[in-house]
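Every protein chain but one is kept in place in this view of the complex.
Showing chain A:
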Amino acid sequence: MDDQGCPRCKTTKYRNPSLKLMVNVCGHTLCESCVDMLFVRGSGNCVQCDTPLRKSNFRVQLFEDPAVDKEVEIRKKVLKIYNKRDFDFSNLREYNDYLERVEEIVYNLTNNLEVEGTKQIMEAYQRENRDIIQKNKAKLTREQEELEELLLLEQQGNEQRRLETLQEEQRQLQAKRKSKQALLDELERSHVPATILLAQHKDRAAQLETQIEKQKQVVKTTIFSTGIPMGQTVSLLTVNRLEEVLYHYQPIHMHTYGPPVPELEQLGRLGYLNHVRTAQPQDMAGGYNSGLACHRAIQDAFSGLFHPLG
């Protein structure tokens, strides 16, 4: 499950696979119990690199390699500041340059290279582009909210559908029970013979079923099967038409060097089949019929009859 144990208690990780590993800002791992242990004693230093830590800085490890987790954290923080997007730039080259700068910053912070210098660069950028940063933040939040709304709607739709089907089932069950009860009552009370009552009951049950079927079919269709809602106009790019030469079918012409052979379908009509052994039921089951053998014999008889020259 894990390639290393917790560096502090070492053994506990192997013995207890459900134990989670936490990662802090310096990129070192500690299992949950060790984290608790560490902060009970009041000391807040990492075991390996001795950097002062706070309990809130520990997050549950998502990746196997703690360095990746560390980078993910740093990246999140950096991107909160550097949050420009592709339409903010006039051309692709500038956007790529910007992205490269961001990557450099992340890389430096992750590997602890020039931490001070990088932090200063970040602060300078933040000061300069304060308003742009704010605007982008607002946009981002709005987009996220929209997405969440859509998800919520979908969930609600599913819920509703589920409830509806449940209700439908309930209703059907009730209807069936009622009709049964009605039948029993009638059998008790009325003077009509039992067979007629049963027949009537069956008719009514059949009618009920067809009603239910019809109801099911009258479900309102609001969207096409591909997910596009009805009524939405979709703009299609014009597809280039490829003009090619149409294929013309030329039937195969085989030179049999003999008189023409009648077609398989014509054999019966022309009376050939009277002179061939009729097919037994066992033969017919396999798909054989006497026409096949007859046709083959005739083909063999006529093939090459006028050899050498057609």
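In this section, contacts are C-beta pairs under 8 Å (C-beta built on N, C-alpha and C of every residue); 3 or more make two chains touch, one makes a residue touch a chain; residues count from 1.
Basically, contacts and distances are computed from a predicted model.
Participant: Any idea which of "Phosphatidylinositol glycan anchor biosynthesis class S", "GATOR2 complex protein MIOS", "Regulator of G-protein signaling 11" or "Cyclin-H" UniProt assigns to the chain that's been left out?
Facilitator: "Cyclin-H"
Participant: Considering the complete complex, identify which of A:80, A:161 or A:296 is in touch with the unshown chain.
Facilitator: Answer from the full complex: A:296 touches the omitted chain.
Participant: Have a look at A:37, A:187, A:284 or A:305 and name the one touching the chain we're not showing.
Facilitator: Touching the chain that is not displayed is residue A:305.
Participant: Looking at A:239, A:254 or A:285, which makes contact with the chain not pictured?
Facilitator: Counting the whole complex, the residue in contact with the absent chain is A:254.
Participant: What is the set of chain A residues that contact the non-displayed chain in the whole complex?
Facilitator: Contacting residues on chain A, toward the hidden partner: 254-260, 270-272, 274-276, 294, 296-310.
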